[in-house]
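I have placed the structure first, in the form of structure tokens, so that the comments after it can refer back to it.
One protein chain omitted, others in place.
The letters A and B name the chains in turn, as written, and every chain counts its residues from 1.
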Amino acid sequence: MSPMKLCVPGDKLCSVEDCTPGTGVYLRHGYIYSSLAGYVLKKNEGEELPVISVVRETETQLLPDVGAIVTCKVTSINPRFAKVHILYVGSTPLKDRFRGTIRKEDVRATEKDKVEMYKCFRPGDIVLAKVISLGDVQSNYLLTTAENELGVVVAHSEAGAQMVPNSWCEMQCPLTHGKEFRKVARVQPEYLHA
Amino acid sequence: MPVDTRRVRGPEVSQSPLLFACKPAAVFSSHGPRADGRQRDQVDVRPVFVRCGLVSQAKGSAYMEAGDTKLMCCVYGPRETERKDDTDMKCGRLTTDMRFAPFSCPERGSWIQGSQDKDFSLMLHESLQPALCLHKYPRSQIEVNVMVLENSGSVLAHAVTCASLALADAGIEMYDLVLGCAIRQDGASYVVDPTYAEENGNGSDSSDNQGRLTLAFLPSLNQVSGLQSDGEMTEESLSAGVRTCIEGCYKIYPVIQQALAKAVRRAAPPPSES
């Protein structure tokens, strides 16, 4: 097998008649050019033309996009919304933090009008959420946790210990056995340590 | 005069010893071979040394040496824009900052950014922006910071090259690399990639057709993204100068490509083909 081809931005890779453009490339005058410095990757998928992409060691800088699952840390809450810092997009850590907002009506899918923010999140909680909008110029990314798999994954009790989920809306402190309310995600909290 | 209270202050006035030198420094002559042995009237650029990814904190970085000119560029972002009113929902923002270290020139510079630094920052911005796929980075900003460590001429041209290298190292999507090249026109003759002395000397006897030209060029798309010229040049020498600069850019292109390929290879082995 020949070593994989390297390319830099601006390199002409092939004609659109030979391949379909994937990621890290752009189209110009019927040709596909590289827009990244990386390895050229061709993927054959069935009968169609192979997909040509340029890939790098790390995922190229991802920006939180609509529909992406993000991991974030709650920074502040008030009765109407919670403010968070987005730490991850999918499994890729972000080098710089982006801010997001989870509004009261986006916390859960049912009984939206009965949501009390203080019973769902606390500052410092690690939350799994989905991007629903990039927001507008004035606001941050809008996020939702209105799915069973989304919500708090790591939370610390008032005593400072990491809590164990009891149900979808309650977590318990292993030290004091005190219970606290959260909008809990249906994932094992240990996943962060694995 | 405003007093800078945030820095350690020295004497109120001090002067560079160069002003009192017994023997004047070598002057820029407009005839014969150049001081560093390069050819006049030919596309004789200094050999460049480039290296990517030296700064641990930056998303992408590049260090570049061309003769004694040494500079460094770091790229941060894309990250959230600092001010809300700068946010563009459709398109990313590029910010550029170019500075000279106080010890980078023969005479000591000030810590405070002068108008020259600002002009250079602006030129850098104009030269780089057309090459970036900014529409891929909505509502975020990409920061380019250049620090000139030693100024031995043609700084802006090399800053453009260095910055595009750092951007590519950061994995910012671009249509093409941007390369820079400068010439100094001196009467009927010209020098490519001038040194500090050649750049600033007023050499020739005739005062006609004296000027400097810096060009930023997208080598693969064959497009010019930035052009700055000062002085007085005839139309012919200006257009000839542009062609010469483009040739100069192609000379350093392979070095830049290799440096980037090396950085990619060092960062990770090729992904498995599947």
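Simple rule for what comes next: a contact is a pair of C-beta atoms (placed from the backbone, for glycine too) under 8 Å apart; a residue touches a chain by one contact, two chains touch by 3 or more.
The rule is simple: contacts and distances are computed from a predicted model.
Participant: Quick one: the chain not pictured, UniProt calls it what, "Vacuolar protein sorting-associated protein 21", "Ribosomal RNA-processing protein 43", "RNA polymerase II transcription factor B subunit 2" or "Mitochondrial import inner membrane translocase subunit"?
Facilitator: From the choices "Vacuolar protein sorting-associated protein 21", "Ribosomal RNA-processing protein 43", "RNA polymerase II transcription factor B subunit 2" or "Mitochondrial import inner membrane translocase subunit", the unshown chain carries the UniProt name "Ribosomal RNA-processing protein 43".
Participant: For the chain not shown, which residue from B:Glu143, B:Asp186 or B:Glu199 touches it across the whole complex?
Facilitator: Checking the options B:Glu143, B:Asp186 or B:Glu199, the one contacting the hidden chain is B:Glu143.
Participant: For chain B, enumerate the residues touching the unshown chain of the complex.
Facilitator: Counting over the whole complex, chain B touches the hidden chain at residues 4, 6-11, 13-18, 20-23, 25, 54-58, 68, 70, 72-74, 76, 79, 97, 99, 101-106, 108, 111, 143, 145-147, 149-152.
We adopt the following convention: only the chains that are shown with their structure count from here on.
Participant: Quick one: chain A and chain B, Cα centre-to-centre, how many Å?
Facilitator: The computed centroid separation for chain A versus chain B comes out at 37 Å.
Participant: Once bound in the complex, which stretches of chain A touch chain B?
Facilitator: 1, 3-4, 6, 8-12, 24, 26, 28, 33, 35-39, 41, 55-58, 60-61, 63, 95-99, 134, 136-138
Participant: What part of chain B is in contact with chain A in the complex they form?
Facilitator: My answer: residues 59, 76-80, 84-85, 87, 89, 131, 133, 137-140, 168-177, 218-221, 256-257, 260-261, 263-265, 267-268, 270-271, 273.
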